[in-house]
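For reference, the structure I am asking about is given below.
Missing here: one protein chain of the complex. Every other protein chain is in place.
Up next is chain A:
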Amino acid sequence: MPLIEMINVNRQYGSGRTLVEALHPTNFVLNKGEFVAIIGPSGSGKTTFLTILGLLQSPTQGKIFVNGKDTSKMNSGQRTDLRFNKFGFILQASNLIPFLSVNDQFKVVDKFSRSKRRSRNSAELLRLLDLQNVANNYPSNLSGGERQRAAIARALYNNPEIILADEPTASLDSKRAQQVVSLLAQVAHESQRGVIMITHDTRLLAMTDHVYEMQDGFLRQQK
């Protein structure tokens, strides 16, 4: 069973003469252990696609199945819980809570999880992302790169089955970008997670299993 399946999903913004079809009807499947990259020019609909996959917004039409369950039949509370339990987001804008130190970002996950989950070892994550020295800093006291890595650490912390990353390497130097992408690849391949990454950096595509290109709201598989 695929982790996520998207069937005939499209997304329109506005109406009448201002109608924009940001995403044309699209079919897409993400399986366990897959690392998928999405490329494409800005404004082509990549973020729209990713946020619909992540249940952050509803499609205009079509259905999204997560672990075989139809999300259109869920209420918003159930979708919120699904996000909390299955998804890890690495967003363009920060996905960190400004009044929590890096360490406390993890604590929130522990506090709010209803089921006893297996969280990743936070010390290990901090080491992996070279954040040990700033673990007690607030997001506003982190450099752009540190903030991005903290966001990645936060996304990985709840051991999500599905990781959605919107340009996670945008503010990183190429060495760190390589490290982050290989970490995502490792998460996908070794712990059988599904990872989708939007990126502009074509040098990073070598580590991915599939590459899709988005153009004017149309998604085409390249690899």
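Keep this in mind: contacts are C-beta pairs under 8 Å (C-beta built on N, C-alpha and C of every residue); 3 or more make two chains touch, one makes a residue touch a chain; residues count from 1.
Definition applied: contacts and distances are computed from a predicted model.
Peer 1: Tell me the UniProt name of the left-out chain, picking from "4Fe-4S dicluster domain-containing protein", "Formate dehydrogenase", "Putative hemin transport system permease protein HrtB" or "NADH-quinone oxidoreductase".
Peer 2: "Putative hemin transport system permease protein HrtB"
Peer 1: Tell me which of A:Gln12, A:Thr71 or A:Asn85 is the one touching the absent chain.
Peer 2: Reading the full complex, the residue touching the unseen chain is A:Asn85.
Peer 1: Touching the absent chain in the whole complex: find that residue among A:Val108, A:Ala170 or A:Val211.
Peer 2: Here the residue in touch with the unshown chain is A:Val108.
Peer 1: Given the contact definition stated above, which residue among A:Thr26, A:Thr47 or A:Gln148 touches the chain not shown here?
Peer 2: For the chain that is not drawn, the touching residue is A:Thr47.
Peer 1: Spell out the interface residues on chain A facing the chain that's missing from view.
Peer 2: These residues of chain A touch the chain that is not shown: 47, 51, 54, 56-57, 77, 80-85, 87, 89, 91-100, 104, 107-108, 111-112, 138, 154, 166.
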